[in-house]
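Note that one protein chain is taken out, while the other chains of the complex remain in position.
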Amino acid sequence: MPEFRTEEMVLNMGPQHPSTHGVMRFVVHTDGEVMRVAKPDVGYLHRSIEKIAEKLKYPQFMPFTDRIDYLAAMNCNMGYAMTVEKLAGIEVPPRAEYIRVIASELNRIASHLISVGVMGLELGAVTPFLHAIRERETINDLMEELCGARLTYNYIRIGGVAQDLPAGFAEKTIEFLDHFVPAVDEYNRLLSYNKIFVKRMADVAVISAENAVDYGLVGPNLRASGVKWDLRRDEPYSVYPQFEFDIPVGTGEKGQVGDCYDRYMLRIREMVESSRIIKQCLAAVPDGPVQTKLPASLKVPEGEAYVRTESVRGELGYYVISDGSDKPYRLRIRTGSFSAMSIVELTSRGLMIADLVALIGSLDVVAPEIDR
Amino acid sequence: MRRYFLNIWEAISTIAKGMGVTLVHFTPARKSITIQYPDRTPVPVVETLPERSRGMLTFDPDVCDACSMCAMTCPIDCISIDRERVEGAKGFVLKRFDIDMAKCMYCGLCTEACPVKPKGLEHTREFEGATDRMEDLILEFIDEKKHRELVEKALKKAEKLKAAQNEE
Amino acid sequence: MRYFADWIIENLEFTRAIPSEYVYLIIMVVGGLLLLLFVVPMAGALTFVERRVAGKMQSRIGPNRVGPQGIFQFVADGVKLILKEDIIPTAADRRLFKLAPYIVFVGSFLTFAALPFSQKLIAADLNIGILYIFAVSSMVVVGIIMSGWASNNNLSLLGGMRSAAQIISYEVPQILSVLAVILLTGTLGMQGTIKAQGWAPQHWFLFHNPFAFIAFFVFFISAVAECNRIPFDIPEAESELVSGYNTEYSGFRFGLFFLAEFANVYVISAVAVTLFLGGWNTPFYLPTGIWGLLPSAVNLAGLITFLIKTFVLVFVCMWLRWTLPRLRVDQLMTVGWKYMVPIAFFNLVGTAVWMLVWGDKSIAALLGG
Partner (left out) sequence: MEPAAIHEELKSRFGDAVMEFREGNGDPFIVVNGSHLLEIAAYLKEAQGLHFDSLMCLSSVDYGENYAVVYHLYSMQHKRRVVLKVYVEKADPRITSVQSVWKAANWHEREAYDLMGIRFEGHPDLSRILLPEDWPGHPLRKDYVFPEEYDGIPCHRE
């Protein structure tokens, strides 16, 4: 019998592809429908934000942090502000801390809504995406009222926040949250518990806890692998210790711990937890100023600091080296999507082509955050 | 075997639930939330935006005292200011105040930096700035005529100040 | 059509001069054109309806600008598609690439010939109508593979291959569940199948016996799979294969694929209505003689009934599409071979047993004594 040989097919997914979040590319080596490996190729959205930082004064860099992760601009603002505050020894007024938490948790809900909505879109269900976008629109409106922008907020300042809460903001937010939690249930009925959806997600692209830690996975992706790790609880910052909230972890409820379904469901649960935090926070906001008076030209004492916060995509670290001038000497940004993307090559082995889409969707990577 | 029928049952029941949700949306019980921008909205969208909304920048040369804080704060240098000293007047007088809206990223740092009250530089709610020529996006607030006007104003102010000082 | 031809030959004096074969030929061509005139706008309109339905389900409005409520949107889309540049990739197999969309469209268009729109309104009441429909609609897969191969694009090729696997797999349960109906009627003709069902819902084959009830769902699901629609749209799989086999197509050729898809949706709904939902039988009794209704009026009532029933099923297709995610290719095979085929077999055997025990009596007949 003659030897029967098959040829490996190389499939190029991206840079323009409906399921790459932003612009990135996968070189997929397949054997029919089954992937041998998918190699991610990133960098299409590299804007050298780290280099830009070296050319700008500390407060001037704030709008650029919006663009690191445009879906969670508030969290990126906050991390940067906290780093500079730590280095310069700036106290933040309590009211500002609360407002920061409210804004970044709202932003977390908004970003998770995109993530879970896109998850449906990746698997062919268009309607859940639009339902998620519909809820997110309300948050965008709230944010616009708060800081004047819908996506790139540039709201948090070194030493506080730009403006106080607008009149009626608390009422509107609570009204939204009261409407939002039932909407999540509806969303679950529509998509999360759908048998087809569960089948597509459960037991797919399992990431073990060991690998997750080793590859530096952070945030929801790490927690979905069963590691109960949340910087808001484990390395508390801002006013988070005062609030009561649960940290959902992956339990493998429909398959194994650390599969796509766990990562997806975790985000659904986190949205509900975030709304709990916001409610507590709104009830506890103290009065007072929202910004510390800073010198006209902020000079940061020599030194270096690495500050990490729990952004939407997990640990967002800013490593700032100051040489005592008014500009950072070096600024390094460590993002969650970057490490999440690095595990794709390992996890993609042996998956089917359709699973790659589910994997990327469930990792919730945002291309500009990878490339910075 | 039990799993087999359970699978069928789960598939049917969960799909039915999901279809229930979409059907509810199909009925008039749920209204569409989109608006028909730009021509079929009850009021122009600009008017529905909140007060703080950061749209196109506007500048009031009569308020400005030419301190150029805005240009210095701008992270991307989209504000270009030329100013000159006028013989006999205090401070500077603006000669050129251009904002390149094509570069502007609507961060609002310049408006925060503006020290005069009411602010000389402010975000309007206007966001419909699309044109087909890049040059149209460079907003020039000071022309030849306005410059002369500002010079006169500065001189007048200086005179008044002088008169007040003389009176003392 | 034969009915009209006979009627013309009988009633119109001048046709007597021409040999009847020619009359039949002319009538056939005219009938085909009429069908084309029905299919193209209908499929176009369905694209519009689908977009509006989707809009409503997604809390948005959908196209509403061209014409009142946007009903001429599909005309605008059609004009746009025809006027667009026709791009053929350099590396494509030009001949196959050009041929494929026609095969796909012809495959779904030919099935309309055997669809009974009303008592007399049928292009060709073949005595093997059901067989003909399934045979002809299988041609679509040839066109899809052809387009996938000719595009010379990995994604398209994968799409074409998926489509082949899918349609072959789902043909089996589809035919098996139709066999259950054929057992009950003993005919392969479309009109015969409808005539075997009564006017009221309890006379439909859907409620004839429990097996036929399940057979309907097996048939409908398999049919949706054959149309490559969500949840079975893996050959197109926008998020993985970027529209699969039709990735490289543009303009008019893409339009043909599009039309074929919606024509197919209509066909499967019409076949399901014919086989299980009583076809053109109006759901209330229309006694011809007593009320003095003209045969043409009865025909019209039948046509309207048939269209309404069909469009309800078409709506269900859309409803499914805008609710569900899509299956993965191996899951699709699992559903096809491990669930659909055994159930269809079970139904077939069950129907046979039912007929052994109770003959062709339906549940309603049994309950009614």
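General observations
Going in written order, the chains are labelled A, B and C, and every chain counts its residues from 1.
Operating definition for what follows: a contact is a pair of C-beta atoms (placed from the backbone, for glycine too) under 8 Å apart; a residue touches a chain by one contact, two chains touch by 3 or more.
Quick caveat, the model's predicted, so the values are computed rather than measured.
The shown chains contacted by the absent chain are A, with contact judged over the whole complex. Contact with the omitted chain, checked across A:31, A:234 or A:253, is made by A:234.
Listed by residue number, the positions of chain A touching the unshown chain are 42-43, 46, 48, 50-51, 86-87, 211, 213-216, 227, 229, 234-235, 301-306, 308, 315, 317, 319, 321-322, 329-330, 332, 334, 338-339, 341-342, 371-372.
Please note the rule applied: only the chains that are shown with their structure count from here on.
Viewed as a network of touching protein chains, the structure reduces to a complete graph with every chain in contact with every other. Centroid distances built from C-alpha atoms place B farthest away from chain C. When the C-beta pairs in contact are tallied for B-C and for A-C, the bigger tally goes to A-C. Inter-chain centre distance (chain A to chain B, centres taken as mean C-alpha positions): 27 Å. For the pair chain A and chain C, the distance between mean C-alpha positions equals 46 Å. Touching two or more other chains at once are residues 7, 15, 18, 21-22, 25, 33 of chain B. Multi-chain contact residues of chain A, defined as those touching 2 or more other chains: 127, 134, 190-191, 194, 196. Considering their complex, residues 56, 59-64, 66, 127, 134, 137, 141, 144-149, 152, 154, 162-163, 166, 186, 189-191, 193-196, 198 of chain A touch chain B.
Within the complex formed with chain C, the chain B residues making contact are 7-8, 15, 18-19, 21-23, 25-26, 30-34, 36. Residue ranges on chain C touching chain B, taken from their complex, read 53, 55-61, 64, 319-320, 322-324, 339.
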